[in-house]
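Omission of a single protein chain aside, the complex is shown with its protein chains in their original locations.
Chains here go by letter, A, B, C and D, matching the order in which they are written, and residues are numbered from 1 within each.
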Amino acid sequence: MTLSMNTPEFLVERNLDRCIKCQVCVGQCANEVHKYDKETDSLSCEDLACVGCHRCVTLCPTHALTIKKFPLEFRTNANWTPSTINAIYKQAESGGILLTGMGNDKPYPIYWDHLLLNASQVTNPSIDPLREPMEVKTYLGRKPDKLDFSDGELLTEIAPQVELELPIMFSAMSFGSISLNAVKSLAAAAKEVGTMFNTGEGGLHQDLYSYGDNAIVQVASGRFGVHSQYLEAGTAIEIKIGQGAKPGIGGHLPGEKVGREVSETRMIPEGSDALSPAPHHDIYSIEDLRQLIYSLKEATRYKKPVAVKIAAVHNVAAIASGIARAGADIITIDGFRGGTGATPLRTRDNVGIPIELALAAVDSRLRNESIRHQVSLVVAGSLRNSADVMKAIALGADAVYIASSALLALGCHMCQKCYTGKCNWGIATQDPNLVKRLNPEIGAQRAANLLRAWKHEIKEMLGGMGINAIESLRGNRLMLRGVGLSDRDLEILGVKAAGE
Amino acid sequence: MIEINAQGIYYKELNQQIHNYIAEGKKDIIIKNVNGQRYIGDALPQGVKLELEGTPGNDLAAYMDGAEVIVKGNTQEGTANTMSGGKLVIHGRSGDATGYAMRGGKVFVKGDVGYRVGIHMKEYKDMIPAIVVGGNAGSFFGEYMAGGVLIVLGLDGGTELVGDYCGTGMHGGVMYLRGKVPSYKLGKEVKSVELNDEDTRQLTSYITNFADYFGYKADEILKAKFTKLIPYNTRPYGNLYTHY
Amino acid sequence: MLREGQVRIPSGCAISGIINRKGNRFSGEKIIESIAVMHDRSNGLGGGFAAYGIYPEYKDFYAFHMFYDNLQAKEDVEHFFNEHFSVELSGIIPTRKVSSIKKSPIIWRYFMKPLPDKIRDSELYEDEYVVQCVMKINSKFSGAYVVSSGKNMGAFKAVGYPEDVGEFYKLEEYQGYTWTAHGRFPTNTPGWWGGAHPFTLLDWSVVHNGEISSYDANRRYVEMFGYDCSLQTDTEAITYAFDLLLRKHGLPLDMAIQTVAAPFWDSIAHMDEKQQKVFKALRITYSSLLINGPFSIILGSKNGFVALNDRIKLRALVAAEDNDTLYVASEESAIRAVCPKPERVWSPRGGEPVIGLLEGADSI
Amino acid sequence: MQYVIVGNSAAAIGAVESIRNYDTENPILVISDEPYHTYSRPLISYYLTGLRDEESIMYRPKNFYDRYKVETMLGRRVEAVVTEKKQLKLDNQEIISYNKLLIATGGKPFLPPIEGATGPDIYNFIKLDDAKDLKEVAQPGKSAVVIGGGLIGLKVAEGLLKNEVAVTVVDLAPQLLNSILDAAGAGIVKKCLEKKGMEFHLGTTAKTIQNFGERKIVGLADGKEVVADFVVVAVGVVPNKHLVEDTDIKVNRGIVTDHAMGTSVEGIFAAGDVAENYDVLFGQNRVIPILPNAYEQGQVAGANMAGQKSVYPGGFAKNAIGFFGLSMVTAGITTAPDETFQEYSSQPTEDRYLKVVIKEGKLVGFVRINAVDRSGILTGLLMQQKDVTDLIPQLISEEIGLIDLPQDLRKARLKGDAVQ
Partner (left out) sequence: MKKIYAQEKYCIGCRLCEVYCSAVHSEYPNDLVKAFNRSKIVPTPRVKVEEDRPLSFAMQCRHCDEPHCLKACITGAMYRDEESGAILNDAERCVGCWTCIVACPYGGIFRDESKSKVVAKCDYCLDQGDPACVKNCPNGALKIEEGGE
């Protein structure tokens, strides 16, 4: 074997005064960083294998472990950064496409952090959400242009809607990309809090059919696990065209993750690769999307809203308009900071646009075309906290999807190694030894707590604005001001600068 | 036996009629003058039998879950899309992406089929989908194929049994082509192997059905030499990626 | 200094409204007296009135009250009027000198009918045609502003205290069956008369107290339906919301009211199934028309008025009845000033409308 | 008197504790010919070695009788039971009436036919008094012959050795611990004891004991003679059943008892080493003179005396014993009696040996030398009588865990109370 240029990313430090040699770290590291030598009764670390997931640090009962960046410096070079150089070493060694996990980690501007929310002072009152009613219930689905009454009787039939107790849902993550326990956690949390989880394109595991009322079932290009019972099981159906982390390319669940349960759920043989083509091969043009939307509506006898999810790409506004006109009831837009279990690095870091701009553009475009009220707009792609949610809604979203935030709630430590299948937190793995590390009862509580906490915060901020129903924030861009943004950014976002 | 005249009826209404009849317990329906109405047979369960006369629209028998549909005519694009079970017999030709992501049931086409037929077919346990094509098939036949059975008989002659990139990305299932296919037409993930007894038994069974539906003699068809195509392995892209 | 419309100016207010349900007309003196009691709720930077039944001799004509900043604007708009309407009569609106009211624009009045062939070409209903013309003048004609555009009604407003504005316009000389009034407390000194209230469209008029927090959500919704919120005021957005619901979408009045002051989901959950369906449909369909934040409004029309405040009653509103006359005002004193001993005085609940309709009218 | 218990050891205590579960009022009388607070008989070997004093071999705390409202007549011997009258006659001629009677008189030493086997310097090792006597004479430098290589014999031999008394053990059987160990296991024990200096004459028996000045000469059946300062006869115990011998209470080897630990006479129960009951492994009635069984039988008897319907499911032998740090547990049948049994074992080493005996796929006995940990898991299997054919390799491995059990058994054990 020739020399490998790989050097450790992390340095594992063990405080021997604190270490009690309990070997919890040894058992907990799926990457086999920690080793116990019986002969010398000592522990050693293989730094090269460390991915910085902090499992050992978190479980070490005496806090004897620290993980640091490996202090290996290249000569300073603003152009040839260590990560750029190391990427080349890896590719030179393997000839492969660089694969990574989670969302874009490059320092592109985060517009949420350049938007500020408003509050009431004197000219209208803020509301105290602890004692006064504060409504965050949200309905997703197609809305009529108007209601018709005759002699006081409502004539208009309202299309099927997804009812949410708060405008935050768990974004599509397939059973396969994440563990069954992770999906169960999210499903149970969604049920508890009154929102939805999204199956992703992994089908719906038998254990999860009981969560159908809280499920949005996805139909993606691979059509894994898609059959009539599946379509019937969910509250809504989402057609996945694209994903923020990897616009324009398909997915690939490697055969080693297709164990018995994944195989059953996806309805493919155990151990077989699950390939999701880049496009839907029945959609090569926008009118074909209409065909798929209505084939799903036909299959479910028009009882379920159909959503279409796209990645935020350059002409997202026009595409969204086309989707609305193709009959979608809900449009989901996933920004380029959205996460994933596995994506080619270059695609993740270089394709697509930020969700803030995409959302503003789509909302404005649909309003200019006077069709914004007909469809619901859901955005995803790194909503990190309740303020991001507020800002998204003020920019024009009906609701948001969270995924990375939800996984963090379950214990994800953002090591970005989901694609290895060795998630030490039991989330992005199918290894039964690792999967059991996520107790779905605990996971559900943590995920539900996150949503409850955000809901409280949203109510606080809404109250501060003198608003007691979330719909009065939707598209209410006057509640936003930009800081540190160019005029062009402000124009696209449709907000004024702070101080204006 | 119920008869519907579909002349000038919009698909939504036509399908609603079909569903109404099914709800009434009438499950044998002949639909005449079909022309372009989409989604006929969409997600219909076992026990329902539709006979169509004319040219049904796209996504015929999509998500079909056990029903039987007979078409006296040609079918368009997206036929048997994501079909789960049942039987579709087409007394004509069928369009592009027939049997896309099909996971169960059987489709018999008397004539040719379009591009990307059988793309991303998959199987699970005893749910093994199959498409039998009497004529020839277009390019990308069985692309991404992950399971199931594709059979092309080329009974109408012509030189192109299948188009280019046959079985590209294939990682499961099997294709039987009646005759020879030049290797340049095959996707790089596919290899040609000899038929074994099990293949012959399987092939005979499909072709016997085919011959019954369309008035051929199975023996005659089976006389010719078949090419069997299977993927090299179930992990075609295992080495494509490197860990960042 | 940016004026109203170029910038959004929060403001507080006083409102008052009087209707004689028999349609008997009375002079503007009474409403001036009523609003004057609430002098301290305004700050002299805006006052105005809407009066119904004041032009019986021209009741079939759209009465346009106009402000012009200069003669050029007047000339341009009159050219536009001549292209789109047949003008029956036009002239200055009579005013008297009041020391506190300064920098008056050119105030002109027109009684007009749309040109029939123009309506035909536009493929619009007559009302919608007029609305489009109003929108066009307000957005495209610099220095011109439509104060009111309804039939047999008019709005009178100015920068000043409302009682001074009433004196300025000689409202004691007008006879109307419905009067509403507004005293404004804006947070800056725009000095622009168009910014005063009421705001009107066709025969709708809105006087309104409180700054609504849902403004931009409401605005961006109505703008999808062809309205241009050039003033950036709540009153304008509310007017358009009611125009959309009542005139364009034909919602029954009570449904329109339940849209802007929608019941809470909790309340809906306790309704019977049929009601639930209706109210859920309203909230789902018109969620963006929920008026959120403090408001009390009087929505006037030729048929009467509806007074309403927000669903958690962040603004005060009092109503009183005496014989055929219905009073509403921000404060009870404003009613007692003109009707010392009404038969009934009450405070409506949050979101509960006070409806005063002319005899024989079934909706506003 | 509502309840009268003759005997003051494990079976008696089990009965008292059980009666008081159901009846906190009616008087209980415990009569014992030993004058001591209830003590643990197995602990007399600890007393002998000095590891425990008289105080600390008490089976229950000092306040036991008070707490359980028990009247005692200690040092008082019951001479007879008059079943028709429901009366007991005491050695002081006192008559005690009973309503419910438990006979828990335990065992007494089995005295083999040895000429000269009575008299001074010939001891038994059953009771505290025996241990007290022995402790007097067990002085460093002395020598002793222990007749009997079973549990009692070896415990006393070990105790004497620890007191620096030279010990020779004589047993008729060719191996030690004949009743609880197989030959291979016994061989390991023997080697261990020999290393400590113990001497053995196995496969032979003592025929005579003669005085030789201050000392004793033990004559063996094989003609050899062993000289020692004193002799301990510890061949075994037999039920101490003299009390019922002239009554209509049915007696076999021990007092015959039913599932309720009742005797053939209504109102009279028997438990412990004096009673014979069902051995689940042998499939017949036997006396199993071990403390856990005595206590449990006492409990069942007590409950039934208090009017409950309690059933004794039968028992089997299980023992934990150790000699000089060599610890072992055994249970059930340790040597296959015939070809319907199969034996599986590890290769015996100097200090480790694991064995199971299987009949019809079920575990009927085991031996674990120096692999005591978690051995109860096997006991549980023995009790449950489930098929263990697939588990045999695990059953003779040093580390046994619940994880080695099939899922259903494992889950049941994790839940607890699954093995009764």
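As a convention for this text, contacts are C-beta pairs under 8 Å (C-beta built on N, C-alpha and C of every residue); 3 or more make two chains touch, one makes a residue touch a chain.
No experiment lies behind these values; they were computed from the predicted model shown.
The hidden chain, counted over the whole complex, makes contact with A, D. Across the entire complex, the residue among D:48, D:145, D:333 or D:377 in touch with the chain not shown is D:377.
Touching the missing chain, out of A:5, A:20, A:72 or A:85, is residue A:20.
Across the interface with the omitted chain, chain D contributes residues 14, 40, 42-43, 46, 51-52, 56-61, 291-292, 295-296, 299, 318-322, 327, 329, 331, 372-377, 379-381, 383-384, 400-403, 411, 413-420. In the full complex, chain A touches the omitted chain through residues 17-18, 20-24, 27-28, 59, 61-62, 431-433, 436-439, 441-442.
Here, only the chains that are shown with their structure count from here on.
Contact with chain B and chain D alike is made by no chain in this entry. Note: centroid distance chain A to chain C, computed from Cα atoms, is 47 Å. Averaging Cα coordinates per chain places chain A and chain D 69 Å apart. Listed by chain label, the pairs that touch are A-B, A-C. Residue ranges of chain C in contact with chain A, taken from their complex: 8, 10-12, 187, 210-218, 220-221, 223-225, 248-252, 255, 262, 264-266, 277-278, 280-288, 290-294, 312, 314. Looking at the complex, you find that chain A touches chain B at residues 87, 90-91, 93-100, 219, 221-224, 226-228, 231, 252, 254-255, 263-264, 266-269, 271-275, 277, 281-282, 291-292, 294-295, 298-301, 342, 344-345, 417, 419-420. By the touch criterion given at the top, residues 11-12, 15, 19, 38-39, 42-43, 45, 58-59, 62-63, 65, 77-78, 81-82, 84, 97, 100-101, 103, 116, 119-120, 122-124, 127, 143-144, 146-147, 169, 171-172, 234-244 of chain B touch chain A in their complex.
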